[in-house]
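What follows is a single structure, and I will ask about it in a moment.
Some chains have been omitted; the remaining ones sit where they do in the full complex.
First chain written, first letter: the chains are A, B and C, and each begins at residue 1.
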Amino acid sequence: MSTVKLIQDAEADPRVKAVLDDIRATRKSDFINNFWLYLAFDPQLLEETWQGVKSVMAVPSALDPLTKELIYIAVSVTNSCRYCVHSHTAAARAKGMTDEMYADLLRVIATAGRTNQLLNAMQVPVDPVFDLE
Amino acid sequence: MSTVKLIQDAEADPRVKAVLDDIRATRKSDFINNFWLYLAFDPQLLEETWQGVKSVMAVPSALDPLTKELIYIAVSVTNSCRYCVHSHTAAARAKGMTDEMYADLLRVIATAGRTNQLLNAMQVPVDPVFDLE
Amino acid sequence: MSTVKLIQDAEADPRVKAVLDDIRATRKSDFINNFWLYLAFDPQLLEETWQGVKSVMAVPSALDPLTKELIYIAVSVTNSCRYCVHSHTAAARAKGMTDEMYADLLRVIATAGRTNQLLNAMQVPVDPVFDLE
């Protein structure tokens, strides 16, 4: 059940086909997950979103690919985004996340959830030493 | 401005002193940030919280210390916890986070914030292939 | 699966019947969505909630009805309220939201989700010029 209709023949639109082909090529896989198929209802939104995700997640950068997936999961969990949690946990496993690493990730996001509540409650003043300026 | 009073002579309580001493020993530094000083209004809460944070963040585990700080920042940003963002960004820098890594972290948490909104809006069905069972 | 039982014969209670009749009259439709049917477990809560929603969403005001639905969707997406996202997206379509407008809404809420993360991370000082006082 979604708020947009899945377009059956989405690749008939050359802009959609170009994006989906690039996803397949980038990931070296024929499988395309529902997010991109449903986004195809608006080819421009599909293009922009894929370009944004690709440039951050599929291009070598200062952080390694698995670390980036762990961070992505942490945000998605905190935002309670069910689809994102599932897709990025699967992606993290595909990039080498073991059960031990996953348990460690859970420990950190649970601890952060715990202390975030304490600090948002106590409204402790930020130590001046943390100021970069 | 906070919701609890900072206790001036907190270390007169031996339970508080024991925790603060352990923080100093664990971190090899005399500096103790406000979070722990304000938490001292309830020695048991201080003990439990420090034990929890220490066992996750200060003990070797599957994820390295810097990766754990990046994940901590990601959760704290998403929960809009100002104090936590400041303290863990400082901790990440102390553990080696460069400006390039920080910019990369920002890119990932911003991209996750962007696609979390899209998926929470579109309510796309989760692909069966993501199911572990 | 819900946390309250759906009352089968809810309209036997005259307070419930009065609210449901007003919903039908206000919307010029016999259909009543589950939110109101489940709220009927407490007639006073049903009354208060419907009065509050009606006075804001069903009465002419400075913002037009479709703009109000778009804002409602934006909040509901950010709060990850699945039911609210579905019901208000349907309401927005009923009030004239086209696919082009929906894609535009998605673009704005995704961009806001993206920059909210950046600002909550960077903790940039608010420009004095934004102060109204």
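As a convention for this text, contacts are C-beta pairs under 8 Å (C-beta built on N, C-alpha and C of every residue); 3 or more make two chains touch, one makes a residue touch a chain.
In this text the structure is predicted, and so the values were computed from the model without any measurement.
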Task: With 3 chains placed, the number the full structure-file assembly comprises - done: 6
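As a convention for this text, only the chains that are shown with their structure count from here on.
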- [ ] Taking each chain's centre as the mean of its C-alpha atoms, give the chain farthest from subunit C.
- [x] B
TODO: Quick one: compare the interface residues of subunit A with those of subunit B and tell me same or different, with half as the dividing line.
DONE: same
TODO: Please report how many Å separate the Cα centroid of subunit A from that of subunit C, as a whole number.
DONE: 27
Open item on the list: Need the CA-centroid distance for the pair subunit B / subunit C, whole Å please.
Closed with: 34
Task: Distance between chain centroids, defined by C-alpha means - subunit A, subunit B (Å) - done: 21
Task: Residues of subunit C touching at least two other chains - done: 80, 85-86, 89, 106, 110, 117
- [ ] Spell out the residues on subunit B that touch subunit A in their complex, using ranges where they run on.
- [x] 1-4, 31, 33-35, 38-39, 49, 52-53, 56-57, 61-63, 67-68, 70-72, 74-84, 86-87, 89-90, 98, 100-101, 103-105, 107-109, 111-116, 118-127, 129-131
Open item on the list: Quick check on the complex: what are the subunit C residues that touch subunit B?
Closed with: 73, 77-78, 80, 82, 85-86, 89, 105-106, 109-118, 120-123
TODO: Give every residue of subunit A touching subunit C within the complex, in rising order.
DONE: 1, 3-4, 41-42, 44-45, 48-49, 75, 79-81
